[in-house]
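Here the structure comes first, spelled out in structure tokens, and everything after it is commentary.
Heads up, one of the protein chains got dropped from this complex, but the rest are sitting where they should.
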Amino acid sequence: MAGNSFGTKFRLTTFGESHGEAIGGIIDGCPSNIVLDQAFIQAELNRRKPGQSKLVTQRKEADEVVFLSGIFEGKTLGTPIAFQIQNNNSKAADYDLLKDAFRPSHADYVYQQKYKHRDYRGGGRSSARETTARVVGGAIAKQLINPIEITAYVSSVGTISVNKKYTDLQLDLAESNDVRCPDPVIAQQMEQLILDTKKKGDTVGGIVTCVIKNVPIGLGEPVFDRLEANLAKAMLSINACKGFSFGSGFEGTKMFGSEHNDYYNEDESTKTNFSGGIQGGISNGMDIYFDVAFKPVATLLQPQEMLTTKGTLEIIKGKGRHDACVVPRAVVIVEAMAALVLADFMI
Amino acid sequence: MAGNSFGTKFRLTTFGESHGEAIGGIIDGCPSNIVLDQAFIQAELNRRKPGQSKLVTQRKEADEVVFLSGIFEGKTLGTPIAFQIQNNNSKAADYDLLKDAFRPSHADYVYQQKYKHRDYRGGGRSSARETTARVVGGAIAKQLINPIEITAYVSSVGTISVNKKYTDLQLDLAESNDVRCPDPVIAQQMEQLILDTKKKGDTVGGIVTCVIKNVPIGLGEPVFDRLEANLAKAMLSINACKGFSFGSGFEGTKMFGSEHNDYYNEDESTKTNFSGGIQGGISNGMDIYFDVAFKPVATLLQPQEMLTTKGTLEIIKGKGRHDACVVPRAVVIVEAMAALVLADFMI
Amino acid sequence: MAGNSFGTKFRLTTFGESHGEAIGGIIDGCPSNIVLDQAFIQAELNRRKPGQSKLVTQRKEADEVVFLSGIFEGKTLGTPIAFQIQNNNSKAADYDLLKDAFRPSHADYVYQQKYKHRDYRGGGRSSARETTARVVGGAIAKQLINPIEITAYVSSVGTISVNKKYTDLQLDLAESNDVRCPDPVIAQQMEQLILDTKKKGDTVGGIVTCVIKNVPIGLGEPVFDRLEANLAKAMLSINACKGFSFGSGFEGTKMFGSEHNDYYNEDESTKTNFSGGIQGGISNGMDIYFDVAFKPVATLLQPQEMLTTKGTLEIIKGKGRHDACVVPRAVVIVEAMAALVLADFMI
Partner (left out) sequence: MAGNSFGTKFRLTTFGESHGEAIGGIIDGCPSNIVLDQAFIQAELNRRKPGQSKLVTQRKEADEVVFLSGIFEGKTLGTPIAFQIQNNNSKAADYDLLKDAFRPSHADYVYQQKYKHRDYRGGGRSSARETTARVVGGAIAKQLINPIEITAYVSSVGTISVNKKYTDLQLDLAESNDVRCPDPVIAQQMEQLILDTKKKGDTVGGIVTCVIKNVPIGLGEPVFDRLEANLAKAMLSINACKGFSFGSGFEGTKMFGSEHNDYYNEDESTKTNFSGGIQGGISNGMDIYFDVAFKPVATLLQPQEMLTTKGTLEIIKGKGRHDACVVPRAVVIVEAMAALVLADFMI
């Protein structure tokens, strides 16, 4: 069953294995006659790119996006926008010893079982490298959903978390540090934790929070295609994602209705926003905010017991270049996926 | 945009307003020549039905499902299965005073803004009564996904929660009490909390945990149609749902990779199951388990300030029949949606 | 694979077997706040209804459509519109002798092979009775596509055909005779042919021509979802349909480009219209016109050799109530399907 497309009216279809020729995609449904800011698209890719800071994997990729269609004289044609990013820095040899071994908590085993044939190099299709295509799609979507503003940031790494609500933070500080946390003090602690973890060849999880402002009323369809349902699907489709909650989230389950209800102001805004900007599956014009949980990366740069294709258990030391913590880079993916969801409802 | 269908190969399309003629749906893609256990379908509806216990709304609905097509001589034809449930006990008059008022944290306001016309009686399409159609769809799906077993239960109500993992519980005890919690002691505390809350005309939230056993390896598609992504969408499409997490979930974000990784046994099972039975978007044969957060119901049976269509704020006392806590009945919806997700991958 | 839905944004899903409980469907994606003319919907059903004239089957069906959802106070809610038509006059006994026999050129055999279980009564799902649901969907679609006007008529029955182009006919005369041909002289010949054919227990084919006026420029998507591609699919999905052509059609293949090209007038209309109102998959504002071929109905009311489930060939005389020629009633179905196609592009 085809499963590599996202969206109905604004639809991104992606392709590419980690160490194949290229990663890329096709965006179908983009309106015509729109001046695309290609520098912005590249800038978004650069935000996601490996090797940017000492926190993240040192895989060196130019990650330069090339557009093959759908744009003429700088403006969209209304036809499919195809794009690709070459895989240059493919140290496939790093993965040779994983050819016959299944790393714990990784997709290796299930891919082998499901497909009977897999590209073992760098995780193949299951690699987070696939998310570059999402970033391109998201960067185009962001240009279509004016005046909506999407800002994601790291709200926790391991047990270190920002203890302020987003409304008490200066969100644009997130991009001022490598960990992408808008609380500079906490950011430093997070950074230290990631570096310490990395040194041990270990990894650690974290949470990304996303805030969407200036949302028009009425986005989302009732019943199955609720705004929050499509956001949830979008987020859980990201590698290593373990959970999604919006508005009051899991904490809201502990509240009484009389505390939780968002009473109206006369201007039709609400006094509180436990609803997280969505009621009955439809945006109500208040800020949308949600949390996305990411597990610690499965690939460790330390010896681990793996299952081999021969059915034995063997201690193997992981190679390759991997993040010790995905959340700093996941920030960009979360924003991209949110933009894709919104564009699909708005076009 | 049409948004009332769920699934691709096994697709449920639903219809119906709370106080309209009927609630129902069409299941398209059900395989042919299958003996359907119609008594089981009705039994599932009865599990969801209002008026079953003192914990839930006293709206009396027979909730008898009638099949209109797709079944002949007790066996499926492979053609669409249409079904409907009459709305008998529609006390629409209860809602007259809500004709011109928008309840806080309810869908009233956004429906009015989006559609410019709404059926204000009992929430119209946004009513949880819509979920009866999901239960029918789920009850059919459950019959197609042998040998998979899906069991959901209430794991928290307000601040009272089961402190054991599902593996330390006797899950079939869940159906032995009104609150559907498999820990009988905790169940009684939950029940008391719901009754106390109800007495005050208030409501309270909670969490449903769902466990899926005997899952074949290989369900789910990589990238966008991951098993967890489709489960997340399914759950967040349920009224009042605020979050979804699977396996280690939000807690897993606090862990290190070396703790979190699920090491293999020689029989290809894993020693731990932080992955929650899904790796790389694909089932690995271990148990799938996930949590679904539900907010406190927005409709309170106490005076609340509402926004009126005239733009004023007025204190209005809610009428109608509403649950003080949705989770006991949500258990059935969660199972149904999980079954729909699985059937769509398995057929 | 689910195959009982048509359309993406304006989507009709249908259900029902000929002698089951009911025929009906769900329309998802209908805009809200539209006053629906329900009398018009019933009038369209009456145009299709059996037993209207001596030309068509005498099955007596009230064919009264009942709406179950999606309409409140006479206006659409933007939620799914469910509807059903009871099957009252089901002489299922007529079909008992077909329980174990496969009629030639009928769906009996392939349904048995594909599904291993079939409702043999009146053709089950393969009955043209299924098209009632299309007429309801089409009658709603017609109300959404103002100012477009769709008019279909019978242009041939057997070897008798209207020899004028649609532009030389007074199209509204089509509804003035039982055969629905706008040329009254030819209509009478067609009628005589159908009656003669019926007397022999035989059937005869024919062609329906459809003309669509007042089409806005720009409907249709390039490449796969061209306007003519979706029209072709719509028409070939009608029972007994054998072909579709638009504009110059098969005759156009005999022409040279210099004859066939439609040169522009200064007002951007074209001097000729061999293009049939569609260029590059997109409407150009000129009239759209197309032909739809229908074979003679397979069920004859005369003895025919049939294949039995025992693998023998036996002479069996068909019973049941069947049209000797489908085109007079197919006119209504062709219009309905065209309306569904257009609504899906326009909403």
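The chains carry the letters A, B and C, assigned in the order they are written, with residues numbered from 1 in each.
As a convention for this text, contacts are C-beta pairs under 8 Å (C-beta built on N, C-alpha and C of every residue); 3 or more make two chains touch, one makes a residue touch a chain.
The shown structure was predicted, so the numbers you read here are calculated from the model rather than taken from an experiment.
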Hidden partner chain, touching residue among A:A22, A:L195, A:I217 or A:I316: A:A22
Contact with the hidden chain (one of A:P50, A:G124, A:G138 or A:P296): A:G124
Contacts of chain A with the absent chain, listed as residue ranges: 1-5, 7-11, 13-17, 20-26, 28-29, 32-33, 66-70, 72-73, 75-82, 84, 114-119, 124-125
Footprint left on chain B by the chain that the document does not show: 8-9, 79, 222
Touching residues on chain C - with respect to the absent chain: 1-6, 8-9, 14, 102, 104-107, 109-111, 113-114, 125-126, 130, 156, 158-159, 197, 202-207, 217-218, 221-226, 228-237, 239, 241-250, 252-264, 266, 268, 270, 274-276, 279-284, 291, 293-300, 302, 304-307, 311-313, 345
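Here is the rule we use: only the chains that are shown with their structure count from here on.
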Two chains joined by the most C-beta pairs in contact, as defined above: A-B
Intercentroid distance (Cα basis), chain B paired with chain A, Å: 27
Chain B-chain C separation of Cα centroids, rounded to whole Å: 40
Centroid spacing, where centroids are CA-atom means, of chain A and chain C in whole angstrom: 47
Shared-contact residues (touching 2 or more other chains) in chain B: 1-5, 8-9, 14, 114, 125
